[in-house]
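The complex is shown incomplete by one protein chain, all other protein chains being positioned as in the whole.
Order of writing sets the chain letters: A and B. Residues in each chain are counted from 1.
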Amino acid sequence: MDSKPITLGDLAREIGGELVGDGSRMITALRPFDEAGESDVTFLDPKNAKMVAALPGSRAGAVIVNKTFGLPSGMNAIRIEPPHLGLARALAVLHRLPRKELGVSPAAHLGSGVVLGERVNVYPGAFLGDGVRIGDDTDILPGAYVGEGTGIGAGCVIHPHVTIYPNCRIGDRVTIHAGAVIGGDGFGYVPEPLGDGSSEPFRHAKIPQVGRVVIEDDVEIGANTTIDRATLAATVIGRGTKIDNQVMIGHNCTVGRHNIIVAQAGISGSTDLGNYVTIAGQAGLVGHITVGDRAVITAKAGVTKDVEPGKVLIGAPAMDIHEGRLAFKLLQRLPDFKKKIEDLLRRVKLIEDAAGGTGGEKKPE
Amino acid sequence: MDSKPITLGDLAREIGGELVGDGSRMITALRPFDEAGESDVTFLDPKNAKMVAALPGSRAGAVIVNKTFGLPSGMNAIRIEPPHLGLARALAVLHRLPRKELGVSPAAHLGSGVVLGERVNVYPGAFLGDGVRIGDDTDILPGAYVGEGTGIGAGCVIHPHVTIYPNCRIGDRVTIHAGAVIGGDGFGYVPEPLGDGSSEPFRHAKIPQVGRVVIEDDVEIGANTTIDRATLAATVIGRGTKIDNQVMIGHNCTVGRHNIIVAQAGISGSTDLGNYVTIAGQAGLVGHITVGDRAVITAKAGVTKDVEPGKVLIGAPAMDIHEGRLAFKLLQRLPDFKKKIEDLLRRVKLIEDAAGGTGGEKKPE
Partner (left out) sequence: MDSKPITLGDLAREIGGELVGDGSRMITALRPFDEAGESDVTFLDPKNAKMVAALPGSRAGAVIVNKTFGLPSGMNAIRIEPPHLGLARALAVLHRLPRKELGVSPAAHLGSGVVLGERVNVYPGAFLGDGVRIGDDTDILPGAYVGEGTGIGAGCVIHPHVTIYPNCRIGDRVTIHAGAVIGGDGFGYVPEPLGDGSSEPFRHAKIPQVGRVVIEDDVEIGANTTIDRATLAATVIGRGTKIDNQVMIGHNCTVGRHNIIVAQAGISGSTDLGNYVTIAGQAGLVGHITVGDRAVITAKAGVTKDVEPGKVLIGAPAMDIHEGRLAFKLLQRLPDFKKKIEDLLRRVKLIEDAAGGTGGEKKPE
């Protein structure tokens, strides 16, 4: 953790928080609760009971906390809502690293007609295909591959071993983490008769995928995530959307703006997501559906049809969260239901027998 | 989208379709419905209501469609069944790119005893270990790694950052997408007592994985998919099988011919699949089972035992699709069942009380 020193008062101002205590104290880093010393600021999540209990013993020089938490007397602090915003901003201030100025490594490969903006770094082992365009202040890290004709905007970071297939478009301030694959072929085949009297009646003929992927500005894509190119047009990831590791997004999808897509989620081809949608971890969506704005698909849910704006879904196949929670709760009560049904059958039989067995004879099944 | 021009009549002949309208019209590309112009052919999926509604306004020079769809008068078309086969073939005709002839980049690494066929391209940063053999017309893209002693057939494309471990066998016309890992160690350990009186009673001793992976002809493997090498013999992927992104296939599996395995599915070790099996997205299979020909494992299903040929399974643990659909439907009716059971209990109690409470006393539990 490299860092740069600042007074607590200046830090409070820079992050838009309210200073409590000694504004002249020098702060050199933001450190975890149990490692922070006198020249460090730390972060208190008021919902974290362990942290709260440990606070009086902390040696931290100051703490970033929400507006209402009751601090021990004498504790310096910066109050801000939500406190995680204070954390994000303070880390950006204290641990902002200067970009290296390496330029283009001679051990990188640049194809013909490559156009680089100002202050672009291309690390050893990176490969830029013919006609690639890279905007200002973008880093292409070791071993990253950018296919022919792809354009990348300004202020991007393309991490090691990222593969971007040809003819894709990446916006500004996009970060793509290691091993992600953008623009691989969509998974499209059509049965084609083999007609040679073999025991194999047909093969899966490939539908060539000649479309592209468009990633808009301010998107972040996690490690080993894959986003397939469209068959004809474009798979689109909207502005400000954040995608975690090992997510799979199929061909022809349109993902809206400011979505959150958590690790190992999968979105099948030709599905469209609105804005501010959340897809939690390991959730899966079938293809050719539409998910409305602000919908939340919870972890491991399996979504099989259109989702209205704002809906929260749970389970596979996915249900409305209230129905679903009730269903799962009652699922665990099935042994009790079974017992009650058996008890009822026995008691009703007794009643019927006592009445002469006329009214309740069971219909033959 | 590079493309090569052709008359509509020639295109119809080349793809085996039936020409409707002006066969002399020049076609330069296949474009999406809303982008196609007069010299483009487009594709109409008759099941896509949006497309169908937009058809009369389309400026496309011609449309590929099925045999029965009612076209607007004056619209040029190629009719073919299934229409997606026409799409696949027309893209292959119009967007077939000539392979580059680069030969072996001086920035690639070739080990000793490497044998290359005719017209092989090895891009910068690719690594071919000692004794690797590569067939004619195969492309090894930047950063791909082919371990010692591995053989790759003719007409293959090994995309960037693919890793093929040593001593594997890849057939002809195999495409492996970026980041896929073929032949990594199977996940096999055996508890071994530590016997040093430590608080850690045992460690997981590794079972060395000295087998290999065999990929037969005409297989396509998606980005970031992993297929582990066998412990002793071979993990086999049968001819014509298509595997999507982020699929995991464990050691010692035998996958049959012409299977379809969709993204994020996982197949545990020593499981065997027949031919024409479909494994949908995020499905999982335990190890040491057998799945019969033409079985379909639907999305997110969890298969725990052998599957008969032609069966369709749903859910986790997996059920026959009819049983499963009914079970999931009734799962959502549990609140209603609960209410009915409570109602019955109340009513039966009333009847028993009215009858003197003798017949129905509840047994103590």
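As a working rule, a contact is a pair of C-beta atoms (placed from the backbone, for glycine too) under 8 Å apart; a residue touches a chain by one contact, two chains touch by 3 or more.
Predicted model, so just to flag it, every value in this text is computed and none were measured.
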May I ask which residue of B:Ala54, B:Val115 or B:Val210 touches the chain that does not appear here? B:Val210
Please pick, from B:Pro32, B:Gly61, B:Gly135 or B:Gly250, the residue that touches the omitted chain in the full complex. B:Gly250
Touching the absent chain when the full complex is considered, from A:Gly143, A:Pro208, A:Gly292 or A:Pro317: A:Gly143
Hidden-chain contact residue, picked from the options A:Lys4, A:His84, A:Arg99 or A:His322: A:His84
Hidden partner interface residues of chain B, rising order: 109, 125, 127, 143, 145, 161, 163, 165, 167, 179, 181, 184-185, 187-192, 200, 202-208, 210-211, 224, 226, 228, 231-233, 246, 248, 250, 264, 266, 268, 282, 284, 286, 302, 316-317, 319, 323, 326-327, 330-331, 333-334, 337, 340-341, 343-344, 347-348, 350-351, 354
Just checking the interface: what residues of chain A touch the absent partner chain? 1, 30-32, 35, 43, 82, 84-85, 87-89, 91-92, 95, 107, 123-125, 141-143, 159-161, 175, 177-179, 218, 220, 222-224, 240, 242, 244-246, 257-258, 260, 262-264, 275, 281-282, 299-300, 316, 328, 331-332, 334-335, 337-338, 341, 344-345, 348, 351-352, 355, 359-360, 362-363
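In this section, only the chains that are shown with their structure count from here on.
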If you average the CA atoms of chain A and of chain B, how far apart do the two points sit, in angstrom? 23
